[in-house]
Every structure is written in C-alpha cells, then in structure tokens.
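Just one protein chain is left out here, and the rest sit where they should.
We call the chains A, B and C, going by the order they appear; numbering starts again at 1 in every chain.
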Amino acid sequence: MGILEVRNVNKRFGGLQALADVNLSVQENAVHAIIGPNGAGKSTLLNCLVGKLIPDTGTVMFDGQSVLGRKPHEINQTGISRVFQTPEIFGDLTVLENVMIPCFATRDGAFRLHAIRTVRAEQDIMERAERVLIDMSLQDRLRDHAASLSRGDKRRLEMAMCLAQEPRLLLLDEPTAGMARADTNKTIDLLKEIRDTRNITMAIIEHDMHVVFSLAERITVLAQGAPLVEDTPENIKGHPKVQEAYLGQAHG
Amino acid sequence: MDAILLQILNGLDKGSAYALIALGLTLIFGTLGVVNFAHGALFMLGAFCAVTLQRILTFSFETVDDSRTDFLGNPLKVETPYVEAWFGPQTGGAIIDWSVPLAILFAIPVMISIGFAMERGLIRHFYKRPHADQILVTFGLAIVLQEIVKYFFGANPIPTPAPESFRGALDFGILLGFDPNVIIYPYWRLVYFLFAMTIIGGVFAFLRYTTFGMVVRAGMADRETVGLLGIDIDRRFTVMFGIAAAVAGLAGVMYTPINAPNYHMGMDFLVLSFVVVVVGGMGSLPGAVLAGFLLGILESFASMNEVKAILPGIDQIIIYLVAIIILLTRPRGLMGRRGVMEE
Amino acid sequence: MAGLDARDTRFLLIVVALTLFTPILLQPFPESSSLAQFNAGYPDLMQRFAIFGIFAIGFNILFGLTGYLSFGHAAFLGVGSYATVWMFKLLSYNVLPGLILAVITSGLFALLIGYISLRRSGIYFSILTLAFAQMSFNLAYSVLTPITNGETGLQVYTDDPQYLLAEGGLTTTHIFGLAMNKSLVAPVGGWEFTFNVGYYFCAVIAIAAFYLSLRIFRSPFGMMLRAVKSNQQRMSYTGLNTRPYTLAAFVISGMYAGLAGGLMASMDPLAGAERMQWTASGEVVLMTILGGAGTLMGPVLGAGFIKYFENIFSKINDNVLHGWFAFLPDGLEDLLVTIVHPFVGKGWHLTLGLLFMLVVIFLPGGLVEVGQRLRRLFTRRGGTPDAADPRHAPKSAPHVAE
Partner (left out) sequence: MVKSLKTRRDVLKSGALAGAGLATPVIFTGSSASAFTNEPTGATVTLGFNVPQTGPYADEGADELRAYELAVEHLNGGGDGGMISTFSSKTLDGTGILGKKVEYVTGDTQTKTDAARASARSMIEKDGAIMITGGSSSGPAIAVQALCQEAGVIFMAGLTHSNDTTGKDKKANGFRHFFNGYMSGAALAPVLAARYGADRVAYHLTADYTWGWTQEESIAAATEALGWSTIDKVRTPLASTDFSSYIAPVLNSGADVLILNHYGGNMVNSLTNAVEFGLREKEVNGRAFEIVVPLYSRLMAAGAGENVKGILGSTNWHWSLQDQGSKAFVQSFGTKYGFPPSQAAHTVYCQTLLYADAVNRAGSFNPCAVVEALEGFEFDGLGNGPTLYRAEDHQCFKDVLVVQGKENPENAFDLLEVVEITPVEQVTYDPEHPMFAGGALGECNPGA
C-alpha cells in the first residue's frame, strides 16, 4: 500500500477524455516520476490530486484517507504540497514573508486571527522560515520582493515554501522547465538532497529524461490519459511502448 | 393576461436601452479589458447630440414685433429659426420636427470621434493599469463630461419630442384580438425597440461576418495570440471603442423622446448597465443583450400592483435581487467565461 | 512603543501630533486675509476629516490589503448612523451606547453581506456588494421609513422616550456630560483657532482606529491578507482557507464604517438615507485610491482632500471671486472671474473630476506617491536611494526580520 493511491480515476472535458482509468501507487519516501508526451494528462492528474479538479470517477487515497472532493487547502493540510510549472509565489511580499506564510499554515491550520500580535513577535516562525531559506541559498534576499527574484530563484523560493510545510508528499510540476543545463543539474542536486535528508515522498512530472533518470526510483508513463507502463527507470529506458508513445508524438 | 403582455412590451423597451448600453460596455471590456465608468456618460452625450442638433436647427434670428410685448412690457422679440426662413415654414418646420431621427446622422460621426479621442487620448494609456485605476480615471472623466454638459445645457431636463407622426400610441391589443384600448404601446417605443434590435443585429453581424470582426473576436478570446500573428490588434480595438461609443450614443439619441435628457442620465444608467453586464457575464455580448432584456422585463413585472401587494418595495430592489441570485447560482453570470475579471 | 518598532512609533507619533494640532494647521490664513476662505479649521469640517478618515482607514483594510473592491461600504456607515440615532431616541444623548451599538450592528450586517458576497471575487464581488447597498438604500428611503424616517432622515423628537435622559439633562450629544458642540476659541494675533470637544472626541477615536489598523497591517493577519491579494491560489495550496481571512477583513472594515457612521450621528444627530447611496460608497473608494490604496496614510489624505473640496471649493461664489480679483482692472477682473467661475462654487464637481483624472494619470500610487517622490528626491541626495517610506506601502514593509 503506497502513501498515495490513485484508483480508476477518470476525467472528461467535453469530448476529451483527459484521464482514462488512471491507477497510480506512490510508495512512501520514494521519488516517483510521471512522464508522457504533451497532452498525456500529467497536469490534469496533478490537478486532481491537489483538489483543483474533481475527477468524474475513481478514488484518490492519501495515507489511507480519501482526499477526493476536498478543498485544496484541506488537501494541503493532510500533507500534500505542490510546486507549479510557473512558480506560484506571493509576488508583492518579501522572500521571508513568502516562507513565513506556510509556516503559519502548518502551525495554526487553515485560519487563525492574529490581528494584533506583530509579525516580528513570531520568533519561532521567523527562525523556521530563515532556516529553510538558508537551505535554499536564499538567505541574502530575505527582504527583497519575491517578484524581483530571477526565475530560478522564484522556483527555489516556491520549493522553500513547500518544504517549510514539511509535507509528506511533494508534487513537482516540471521543476526544471526552461532551465539551462547547469541550473538543471543544480536543481537535481537540490532534489537529491531533499530526498536524502528529509523524509519526503516526491512525485515529479518531467519532460527532461536526464532529470527523471537521475532522481526517480519508479516511473509511470502516461499516454492519452491512460497509464501505459509503470516500472523502474532501467526497465522504462528500453521499453518499446514508451518509445512508441514518444516517437508517435514526434511524428505528429 | 393583458397586463402581463403589457408589461412584457414595456420590459422589452427598457431592456433595449439596457442592452444597448451594456453591449457597448461589454464590447469595450471584452476587447480592451477596460472597465469604462464613462460609458454612461457616452449615452448621455448621445442624448445631448440630439439636443444640440435641435438647438442648431432652431438657431434663430430675432425680429422685433412692436404689436406684442414681452414679460417686462418691452416690444416682443420674435425668434424665427433660420431653417424655417430658408426652407419655408412648412419644410423647415418638418425638418425641426424630425430633429431626433436626424440626430442619428449627426451623432454617428460625433460619437465615433469622441470614442476615438477617448481611446487614443486616455484609455490607451490604461490598458496595463489595474482595474481600480481604470475605474477611477473613467469615473473622473464621466464627472467632467457631465459637468461640462451641465454648464452648457443646465440641470433641468430638456424636452426633445419625437416627430409628430410618431407621437401617440399603437393599439396592440386589437391586433392580438383583445378589446380596444387594452394594450397600448407608444409608436416611438416600438421604433426604439426595432432600432435597438437593428443595432444589436448589426453589431453581431459585423463581428461575425467581416474579417475585421473575426479578428476582434479572436482578440477578445486571446489577445496575445492574435498579437503574435502580426495583426495590429490595437488599431482595431480603437475602432471598436469608437463603435461602442456610437452604439451608446445612438441609444441615447433615440431615448430622448422617452425621457427628456438631463446631464446626470448617464449616471442613472451606469450602475444598472454594470449590473446588466455582470449578470450577462463580463465580456459576453449575447449575455449582455439577454440580461438587458431579462432585467428590463423583470423590472416591469415587479412594478405591477399585484406583485407589489405581495412583496412591498420589490420594484425598488428587483434588479439587485436578481443580480445577487444569478451571481450566486451562476458564478460568471448567465453567459460569462471562466477567468474573466476574477483575479 | 505599544508593540510597534521605532519607525512605526515615530510615524504614529507624527500622526497623533498632526491630528491634535489640526485646529491650528488648518487655519493658516489670518481671519482678515482674503485667503481666509481656504481655512478649514472649523468644527464641522474637522470632524468630517476625522470621521471620513476612519471610514477610509477601515475601507483600506479590506481593499488595500486584500484587493477586494467593495462598492457597498456606505451601507455599513448608514447602519451605524441609524443605530446611533436610535440609541439617542431610546436612551439619552450620551454617544457611548450609540457608538457601541453602531459597531455591533454594522459588524453583524457586514458578516451577513460579506458571507454571501465573498463567495465571488473580482468585479462579481463588487457588484454583489453594490447590489446589497443599493437595496439597503432604496428600502431605507421608502418602505423602511418607519425605522429610518426616509427622506427626512432619522432624528430625535422631543416626544421620544429617551429613558435615560435625566430631568434637565443635556439635550445635545455628549460623552458623560461633555457636550460635543462645546468649543474653546483662541484668538492669536490675526488668527483664530477653534478647539472643539466633538473634534477631539473624533480625533481620539480616529487615532485609536489608526493605531489598530497599523497593528493589523503589521500583524500575521495583515500579512495573510496581503498574501490573499498577491496570490489566492497559492494560499489555498498552502493549506490556508482564504474565506475566513477575507470575511474577517470585511467585517472589520464594516465595523470601521459603522463606527464612522455612529460618529457622524454623534456630531450631528440626524441620519439621512443618502449616506447609504452607491455614490457614497463610490466616494470612499475614490478617497482610498486617490490617497493611495494599501498605504496607511493614503486613505486619510484622500478623505481629507475630497472633504476639503466638497466644503471649501463649493462655497466660492462669484462674489468671493470678485473680491479676490478686485485689485485688477475691471476688464481683467471680469475675465479672470469668468475663467475661474466654472471650476469653483457649483462647478466644484468639475474640478474634482479633473483632479481625479490628473492624480490617476500622473500619480498612480495616489497622493502618498507625492511624498514618496519628494522623499526619494531628498534621500538620493543623502545617499540612501531605496529607503522607501516605511510608513506607507506594505510592499516596502520588510522589517519583519528586525
């Protein structure tokens, strides 16, 4: 039994079958990659996991509990955090504040009215946020506006925001999209470090096979909304169906 | 039954005005992404185009008539419009009588120019600014425009009657087999309704069947992509602003015989037309028209005595009540698209 | 001091000083000078500055922090006024019960309207609040007349019960015997300063309201609200439910509006329905944006700016104009009067409209941007270029780490 169990999930958009009977099992503390050609339904699947979309049928179990139909913030509170393809950060807030907010969320739950206490008085929150930012090498930019960061820094900030919550499952949507090779390698190292030092399960959507094969312990291949194969990286590499799916896409 | 029919007719008419204003408003919003609080002022300017033309046509020279006296006992100065002097009292009088329909011809170029000037001179610089800034600057413009009109035309309503032959009412009931005098509908309101339908049809046909319109519609759906295709969408949007201004202006011109225009008529309609646009769905043209007629008819029904007897004061709040219910049950209005104006 | 860091404390002290010295600051011209027309240091207007300052500060907690643009806040102001006048009618002219009831009822009303309206966002939210407020106004003006006294405005009649009014008790509004309309007038040289009880009562409450809003801005709650404005989606994916945060902000700002309404009735015990109309809601939006939304001081500046125009510019008539230009030759005098005439007196709306446009076009950050630009101009010379004003923009309030 994995920490995340997706069973027979279907999702239609009008005439398009975006997800067809998807099954997925992510083992605790593993790094699980989901790959597939464009339009294979990877992002739709992720959206179903975090509550942005509700599947038409099927079940999604996290740690033995169903998260289906629950609101995004409730799902997050169970321990699922998500990093987006384009970083979703609080652009108008400072870097430090960006990370403090998830710290508050983790400590206080979905809502708590701290209207009179000052932010500065929250020493524990601040220290926790700073620690995470040091881990992400953002300690020099604590007081800058998040919107002023470079694209790579924004990604790391978003990662920091997710890590600050100490999630049990981290969903990453193409964490290296648009990055230069050197940055990609840095990100791989970062993720490896997270994998090795924290007990976090990761599910990664990725196009870059270099990233996938450097990190993943198991890989699920999606094609046209349906799971094609699920196996170890070694076995996936030479799998004929996978090559067909990708080549097929290359042809048209 | 007859009362209900009568109120539907009335509602169509009110709905026509709402629909025309809302159409322009949503067109501007859909194409330019601008929340235009000065749109009511455009409606008002249109109405004052009719007043202005009336003034021009009745521009007079004075002759002193010694046989009569004015209110101070001085010899009366008689004013004769030049038009009557040139074309004779008969033809001249007819031209003056037809000043409201004639004002359509006058208003089209005027309103399009005003629209162009507004877009080029002001609105253009606000595409990238927050909606709050757009609201403030256009609201400021609306105040300025109405104060200017008040300065020249005063605060009281100015009568602008329909042509003689359109006064009076059509006995609609007889056509439908009712007794005479049961369902009465003024001719001019019929004209207004047909006029509104023509304009609405024209705008839709223009957007649907011309390449210009297709580009604009594509731009409404996805502005960046159209821009990427190398099409100068901005120029087309300027033209759309002019068209929207003209639609609002014509709605105003033709409305003058129904309500004597005054300087704040734009503000009176502004809030309602925003409600109409939102109920229809921001950026949806059919939605604006549908919501305009829907709210117009509902407003008419709510003012029936039978309805008010059950729900006192319902006619005061019906539009807002309907807006609340629709927005709570259909989050993006009747025909709105996802993601518009929700950030 | 009081849970604030040094810079905020300094800022608060400046605000306190400005507020307390308002009766002096607003009388810059000697009584005999022809510019005395522009003096604004009389009780009614000073009270209005404080009251609308509170209204705008409260509105800013909602709009400035969360970005939710309410077009119906005047409804809460009106409810607050009605509640207060009813307390006058039922109990006595002591303003305290009225103000408490005003804050409570407007808070409850805001809870109801906010709970429904906050189900939607963006312009849909704006229209929902507008619809509620217009409904309130229309009903208050007509069918609710037994409660609101309709067009005439709710007022106290001599035959009202006033159960707590002692024999020979004060028949004007007061706080424990201190009448609001009592004034101390100090002539100093050619100047004359009026220190009015009502104004100082409003001013003390306004300072408290300002202090509270400062604390909210600097609190984790304030940070959450700014986060809502910045990125709601990320809030949800961070495990935070945005609805209670926005609702709390809505209710708090509704209570501020109710307090302002209660104070209006306390200074002048009559509540007219017009103060609930959409134009009144629009006015506070204009005040906030004009002054600088999301900044602490901006809304107060905006409120003062608009009220000053409404009360001072509208009173400049041709007679006054001729007085000003009397030193000029007749022809020139008439010419100048003709040129200025459309912009003052009954034309003050025109000037206000033009000013809105100019401010929005050239000062997108509102009036506080003038201050910021000036400050930048000076600090650049001083060598610390980006010492953005700590008072204002939450954007530049990075001292959480200090």
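Note that a residue touches a chain if its C-beta (ideal position, glycine included) is under 8 Å from a C-beta of that chain, and two chains touch if they have at least 3 such contacts.
None of these values were measured; they are calculated from a predicted model.
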Where does the absent chain make contact, in terms of the chains shown? B, C
Thinking of the whole complex, not just what is shown, which of B:39, B:131 or B:189 touches the missing chain? B:189
Who touches the missing chain here, C:270, C:340, C:355 or C:370? C:270
Sort through B:111, B:141 or B:265 and give me the one touching the missing partner chain. B:265
Where the complex has a chain not shown, which of C:186, C:208, C:335 or C:374 is the residue touching it? C:186
Touch rule applied to subunit B and the missing chain gives residues 2-3, 6-7, 9-11, 13-14, 17, 68, 70-72, 76, 150, 154-159, 161, 167-169, 181-182, 184, 186, 188-189, 257-260, 262, 264-265, 268-269, 299-300, 303-305, 308, 315-316
State which residues belonging to subunit C touch the missing partner chain. 31-32, 36, 39, 42-45, 48, 138, 141-143, 145, 149-153, 155, 157-159, 170-172, 179, 181-190, 192, 194, 264, 268, 270, 272-275, 310-311, 314-315, 317, 319, 345-346, 348-349
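The working rule: only the chains that are shown with their structure count from here on.
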Measuring between Cα centroids, what's the chain most distant from subunit C? A
Distance between the centres, which are taken as Cα means, of subunit B and subunit A, whole angstrom: 52
Go ahead and note the Å separation of the Cα centroids belonging to subunit A and subunit C. 46
From the mean C-alpha coordinate of subunit B to that of subunit C, what's the distance rounded to whole Å? 35
Spell out the residues on subunit C that touch subunit A in their complex, using ranges where they run on. 3-5, 215-216, 218-224, 226-227, 229-231, 233-242, 244-245, 248, 252, 394-395, 398-402
Would you mind writing out the residues of subunit B in touch with subunit C in their complex? 35, 122, 125, 129, 131-133, 135-137, 139-144, 147-148, 151, 271, 274-275, 278, 282, 312-313, 316-317, 319-321, 323-324, 327-328, 331-333, 341-343
Subunit B-facing residues of subunit C, complex: 69, 116, 119-124, 127-128, 130-132, 134-135, 138-139, 142-143, 278, 282, 285-286, 289-290, 293, 342, 347, 349-350, 352-357, 360-361, 364
